[in-house]
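Everything below concerns the one structure shown next.
Here the complex is missing one protein chain, while the rest keep their positions.
And then subunit A:
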Amino acid sequence: MNLRVVDQPKPAAPKDGAAPDDAVQKAAAPDGTQGHKRNPGFPLDLDWVGQVRVNRSALERRAGSIGARRTVKKDYQLAWLLKAITLIDLTTLNSDDTPGRVERLCAKARHPLRQDIVERLGVGDLRILPGAVCVYHAFVKTAVEALDGTGIPVAAVSTAFPHGLAPLDTRLREIEASVKDGAREIDIVIERGMVLTQDWQGLYDQMKAFRAACGEAHIKAILGTGELATQTNVAKASLVCMLAGADFIKTSTGKEKVNATLPTSLAMIRMIRWFHEETGIEIGYKPAGGISSAKTALDYMALMKEELGTHWLEPHLFRFGASSLLTDIERQLEHGLTGHYAADYRMPMV
């Protein structure tokens, strides 16, 4: 590793005139991001990649105990669940999506909580809005319009989501098109085969090109962890993507057989921690796929708080890729308020 001096990161030479190294978050960014320094990118450090050691069984034990070691009750649970809403990338990524479907999703994003619940919680002053709305490129414009005035960014999945195997140029153009349509966040997918063949240089180069194509838009690197075979691969791919300039690393497209899991999350967030120790740069984390219960969301939040600190539980550093999660959170909030169990059909549909 040759990047250990936090004050003097060696930025990757940006393409296309993007100047990420000093790009401190703009005022329009969500809460808590002031002073956040965007990942400038670093040279590929294969020595560092070679030092990565991950013990799967140990990850599973730690992940398996987090829900038992940490729990929040009563008002604490309510507050944490409200926070969880702000961490959701409210998502629809189906082949049968239509503008109407996306508009409905955006309407829910504007009002993620039933007004009576907001009032009874007494949190009308808090900004309880999802972290972003996440759609296919085709619906970026629809979403941007539907969210106008809310400050909620639109995220687009890109680069031939979910497989990532279209020609590179096609993928780069797709990013540019989404950014042009108003996407402020781009969720790219990596080529899983590059990880399986340990082609770290190839992965790094592609990731860097994606980052450059994003320009000001923040980039989340979807690893497709369910297809990377080992947690060691997950950790190494995480590191390579961070070195190449990822703002976030994200588990899954939601289309793999196995999506976000707590052990995989540990493999990734420990790399985020290490990257931060070495470079001083904070990278965000986004588990996606299969997170549909409030309890699961709280487990993830506890894991983040334990491994990375409370600081990382802010939308610029942590997101859930989810849709039905929001409804379950609403139900749990209502239950917390009333003491009786809630039904999903009484919550406005996502």
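Methods note: a residue touches a chain if its C-beta (ideal position, glycine included) is under 8 Å from a C-beta of that chain, and two chains touch if they have at least 3 such contacts; residues count from 1.
Everything that follows uses one rule, which is that contacts and distances are computed from a predicted model.
Asker: When one chain of this assembly is omitted, its UniProt record names it as which of these: "TRAP transporter large permease protein", "Aldehyde dehydrogenase (NAD+)", "Small ribosomal subunit protein bS18" or "Electron transfer flavoprotein subunit beta"?
Answerer: "Aldehyde dehydrogenase (NAD+)"
Asker: Return the single residue from A:Arg61, A:His111, A:Lys180 or A:Lys295 that touches the missing chain.
Answerer: Answering carefully, the residue with contact to the hidden chain is A:Arg61.
Asker: Suppose we count only contacts with the excluded chain; which residues of subunit A make the list?
Answerer: 53-62, 65, 68-76, 78-80, 82-83, 121-123, 125-126, 229-232, 270, 273, 301, 305-306, 310, 313
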